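As you look at this complex, bear in mind that one protein chain is not there, while each of the others sits in place.
Take a look at subunit A:
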Amino acid sequence: MAIEVRIPTILRNLTDGAKSVEGKGGTLDELFGDLDARHPGLRGRLVDEKGLRRFVNVYLNDEDVRFLGGLDTQVSDGDTVTVLPAVAGG
(Lines give C-alpha, C1' and ligand atoms only; values in the text may rest on other atoms or scores of the structure.)
Protein backbone atom coordinates (compact mmCIF):
# COMPACT_ATOMS: atom_id res chain seq x y z
CA MET A 1 0.00 0.00 0.00
CA ALA A 2 1.03 3.56 -0.63
CA ILE A 3 -0.50 7.02 -0.74
CA GLU A 4 -2.22 7.96 -3.99
CA VAL A 5 -1.57 11.51 -5.13
CA ARG A 6 -3.80 12.99 -7.85
CA ILE A 7 -2.03 15.46 -10.09
CA PRO A 8 -3.79 18.31 -11.93
CA THR A 9 -3.39 18.63 -15.71
CA ILE A 10 -1.15 21.61 -15.32
CA LEU A 11 1.53 19.62 -13.42
CA ARG A 12 1.36 16.38 -15.42
CA ASN A 13 4.36 17.42 -17.48
CA LEU A 14 6.31 16.49 -14.35
CA THR A 15 4.72 13.04 -13.99
CA ASP A 16 5.05 11.86 -17.63
CA GLY A 17 1.37 12.62 -18.09
CA ALA A 18 0.23 10.43 -15.19
CA LYS A 19 -3.05 11.57 -13.56
CA SER A 20 -2.01 10.04 -10.28
CA VAL A 21 1.24 8.84 -8.75
CA GLU A 22 2.09 6.96 -5.60
CA GLY A 23 4.37 7.97 -2.78
CA LYS A 24 5.16 7.44 0.86
CA GLY A 25 5.86 9.45 3.99
CA GLY A 26 4.47 10.12 7.45
CA THR A 27 3.59 13.74 6.72
CA LEU A 28 2.54 15.67 3.65
CA ASP A 29 5.96 17.32 3.58
CA GLU A 30 7.70 13.92 3.55
CA LEU A 31 5.31 12.70 0.88
CA PHE A 32 6.10 15.67 -1.38
CA GLY A 33 9.81 15.08 -0.77
CA ASP A 34 9.42 11.45 -1.75
CA LEU A 35 7.54 12.39 -4.94
CA ASP A 36 10.14 14.98 -5.85
CA ALA A 37 12.85 12.29 -5.90
CA ARG A 38 11.02 10.53 -8.76
CA HIS A 39 9.40 13.61 -10.31
CA PRO A 40 12.02 16.33 -9.97
CA GLY A 41 10.57 19.82 -9.68
CA LEU A 42 7.15 18.73 -8.43
CA ARG A 43 7.71 19.84 -4.85
CA GLY A 44 8.82 23.29 -5.95
CA ARG A 45 5.57 23.82 -7.84
CA LEU A 46 3.53 23.06 -4.73
CA VAL A 47 5.56 24.57 -1.94
CA ASP A 48 7.63 27.71 -1.45
CA GLU A 49 9.60 28.97 1.55
CA LYS A 50 6.35 29.97 3.30
CA GLY A 51 4.58 26.63 2.88
CA LEU A 52 1.89 25.65 0.37
CA ARG A 53 1.78 28.04 -2.57
CA ARG A 54 -1.12 30.49 -2.54
CA PHE A 55 -2.89 29.13 -5.61
CA VAL A 56 -2.34 25.45 -4.78
CA ASN A 57 -4.99 23.54 -2.86
CA VAL A 58 -4.20 20.12 -1.41
CA TYR A 59 -6.86 17.81 -0.03
CA LEU A 60 -6.34 14.73 2.16
CA ASN A 61 -9.30 12.41 1.53
CA ASP A 62 -11.25 15.46 0.29
CA GLU A 63 -10.46 17.72 3.29
CA ASP A 64 -8.33 20.85 2.73
CA VAL A 65 -4.96 20.23 4.44
CA ARG A 66 -4.71 23.91 5.41
CA PHE A 67 -7.38 23.10 8.05
CA LEU A 68 -5.63 19.89 9.15
CA GLY A 69 -1.95 20.58 9.72
CA GLY A 70 -0.65 22.11 6.51
CA LEU A 71 2.58 20.44 5.40
CA ASP A 72 2.79 18.70 8.80
CA THR A 73 -0.53 16.91 8.19
CA GLN A 74 -0.16 13.21 9.00
CA VAL A 75 -0.70 10.88 6.07
CA SER A 76 -0.79 7.11 5.91
CA ASP A 77 -1.06 4.20 3.49
CA GLY A 78 -4.40 4.07 1.74
CA ASP A 79 -4.95 7.84 1.90
CA THR A 80 -5.71 9.84 -1.21
CA VAL A 81 -4.13 13.25 -1.66
CA THR A 82 -5.59 15.54 -4.34
CA VAL A 83 -3.73 18.55 -5.68
CA LEU A 84 -5.76 21.25 -7.48
CA PRO A 85 -5.16 24.82 -8.58
CA ALA A 86 -7.43 27.37 -6.87
CA VAL A 87 -10.27 28.40 -9.18
CA ALA A 88 -13.20 30.79 -8.82
CA GLY A 89 -16.82 29.83 -8.25
CA GLY A 90 -19.95 31.99 -8.20
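List of remarks:
In the analysis below, a residue touches a chain if its C-beta (ideal position, glycine included) is under 8 Å from a C-beta of that chain, and two chains touch if they have at least 3 such contacts; residues count from 1.
As a convention for this text, contacts and distances are computed from a predicted model.
Not every chain of the complex appears here, and the one that does not is recorded in UniProt as "Cysteine synthase", selected from "Monovalent cation/H(+) antiporter subunit G", "NAD(P)H-dependent oxidoreductase subunit E", "ABC transporter ATP-binding protein" or "Cysteine synthase". Panel shows subunit A; residues 8-11, 45, 53-57, 59, 62-64, 66-68, 82, 84-90 of it touch the chain omitted from the view.
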